[in-house]
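Below, a portion of the complex is reproduced, with chain positions unchanged.
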Amino acid sequence: MPTLHLEMHPGRTVQQKRAFVREVTKVTAETLACPPESVDILISEVPRDAWAKAGKLLADA
Amino acid sequence: MPTLHLEMHPGRTVQQKRAFVREVTKVTAETLACPPESVDILISEVPRDAWAKAGKLLADA
């Protein structure tokens, strides 16, 4: 039942997301000792004008 | 002050969302004993290429 939320910038390809969910599910099942079928992953893409670090939008950095 | 976040796939109509927030608010107020006015609901639609189960994007399943 582990559920993972990923926040990252847009720009990755579907191939990258596919590899990410495959590999993260694999190591999650191994390290947390749960069936891969129980792992959910949700990906959220946060634009660079909606993410700030140190008080600056990344779009401005 | 109960706040609910819903994550689901895109594709529901505004009529379905309208019924969902009306009915969920009603049963939340009843079961948690709070005024309906205090219930907030936020809906987030997660595309099928951004949600994975068992290591596979739903878009690929």
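In this document, chain identifiers A and B correspond to the written order of the chains, with residue numbering beginning at 1 in each.
One rule holds in what follows: contacts are C-beta pairs under 8 Å (C-beta built on N, C-alpha and C of every residue); 3 or more make two chains touch, one makes a residue touch a chain.
From a predicted model like this one, the values you see are computed outputs, not experimental measurements.
S.K.: Whole-complex copy count for this homo-oligomer, where the file places 2 chains?
M.R.: Every protein chain is the same sequence, and there are 6 of them overall.
Going forward, only the chains that are shown with their structure count from here on.
S.K.: Report the inter-centroid distance (CA atoms only) between chain A and chain B in whole Å.
M.R.: Their C-alpha centroids are separated by 21 Å.
S.K.: Mind listing the chain B positions that touch chain A in their complex?
M.R.: 7, 46, 49-57, 59-60
S.K.: Give the list of chain A residues in touch with chain B in this complex.
M.R.: It comes out as residues 14, 17-18, 21-22, 25-26, 36-37, 39-45.
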